[in-house]
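What follows is one structure encoded as structure tokens, with my remarks underneath.
All protein chains but one are shown at their positions in the complex.
Here is chain A:
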Amino acid sequence: MQSANSLLKKIVRSSVLPFAAQHGMKKDFFPLSRTLSSSLCLKQDKSCSPSEKLDLDEWKKVMKSGVQEEVGEVVSEQKELSSSAGAREILEMWRLAGRLVPENITEEQLKAFTECPSKSAQKKYLKFLYLKELYKKNDKRKMDKKRERRLETQEQAAKTDETKRNSFICLWSNSMDRAYNWRVAQSMVFGQPLVFDMSYEKDMSVREVANTVRQLVLSEGCNRRAVDPFHIHFCNLKTDSLYQKEFLKHYREAWGRLLVTATEQCYTEVFPKDKLIYLTADSPRVMKRFDHNKIYIVGSMVDKSIKTGVSLARAKRLGLETAALPLEKYLLWNTGAKNLTLDQMMQILLTLKDTGDWKKALEFVPKRKYCGFVSKPVHELKKTLNLMNTLKLGKKQEEIRKQFAKNYSKKLIQK
């Protein structure tokens, strides 16, 4: 392509005159414009380089000449543009225009793209794909570098050729896994159950379900590595549901060997009702301490569009006890919603189970969401926070903050 272009360029330069004449375009008439521009140059500006001939429209000729041969095939192709091919073309043009569009796109993704309900949805989806591609590429690059470095060190090691002696047995991940599995297996017999309620599929979009399962996989991993794991129950998990499909995507054949209980039954059928506690951020009741005799339920739901009260409604319907984490009591909350990801919940519950120490457990709440732990009564802390802000920001800000605090407390009372 490149060589062909440069060849064409040469042709253009050598034979512009007949070419332009043939197309009958007056303003592309090369010698005319050359004399024009050069004379202008002489008259106006002597610093303009002596080699003159600044033909401002030369690029047009290059562009026009570059395509002459392609035109034929373009016409023939245009007739049979199916919708997906058309979408592909648009994407290609958007990429050329510098929008955030992935380089490669599969048929499946293309279908999802054409099914997007609005222009902004399309844009968002494309950006998502673009970023995904970018991360993948970066990861691959890093991996390659790592491999190179490893090979290098191996070579060096081979050169020095030192026999290693070590009195400890080398514990490979394989044997670690076996140890972990042993513990989880024990917990499946004697351990405290922890229920994930898998009945929120219709409240979520496809992407939210995918995110949920990802978080569940992470939580399962945390649990496996814990000193005293929970016995995880996936309740209400219907076969051939979207959850199940996503699980299979993550675990492949390991899904069958996974040391968890997955059931289509509801938790109310598996466990006695009075032992169940549904954990939800909307609950009016705040958890005081971790109870080892209760069975906690966590809703497997990622809620990007803030649907309040969905899990509380579920608990209400079944007449279960509910509880929320005492986030307000222990943390000076800053921003963000009080609902946490499933793996964070898992970490917190595991820590609580082991130590019963709220401070340690709430370390797993993302740092951006809170300013610090509450050591004094909350109103005192707020006072110092306000004082600091006045010193930092001046008086006006302080008033705004006061107003906000007032409204905020009012809201709390009303609730």
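Everything that follows uses one rule, which is that contacts are C-beta pairs under 8 Å (C-beta built on N, C-alpha and C of every residue); 3 or more make two chains touch, one makes a residue touch a chain; residues count from 1.
Heads up, the rule we're going with is that contacts and distances are computed from a predicted model.
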item	value
Missing subunit (named according to UniProt) among the choices "3-methyl-2-oxobutanoate dehydrogenase (2-methylpropanoyl-transferring)", "Mitochondrial ribonuclease P catalytic subunit", "Probable electron transfer flavoprotein subunit alpha" or "GTP-binding protein"	"Mitochondrial ribonuclease P catalytic subunit"
Residue of A:A313, A:A337, A:C371 or A:M388 touching the missing chain in the full complex	A:A313
Hidden-chain contact residue, picked from the options A:E58, A:D228, A:D291 or A:D354	A:E58
Chain not shown, touching residues in chain A	2, 5-6, 8-9, 45, 48-49, 51, 54-60, 62-64, 66-67, 71, 74, 77-78, 86, 89-90, 93-94, 96-99, 119, 203, 284, 308-310, 312-314, 316-317, 406, 410, 413-414
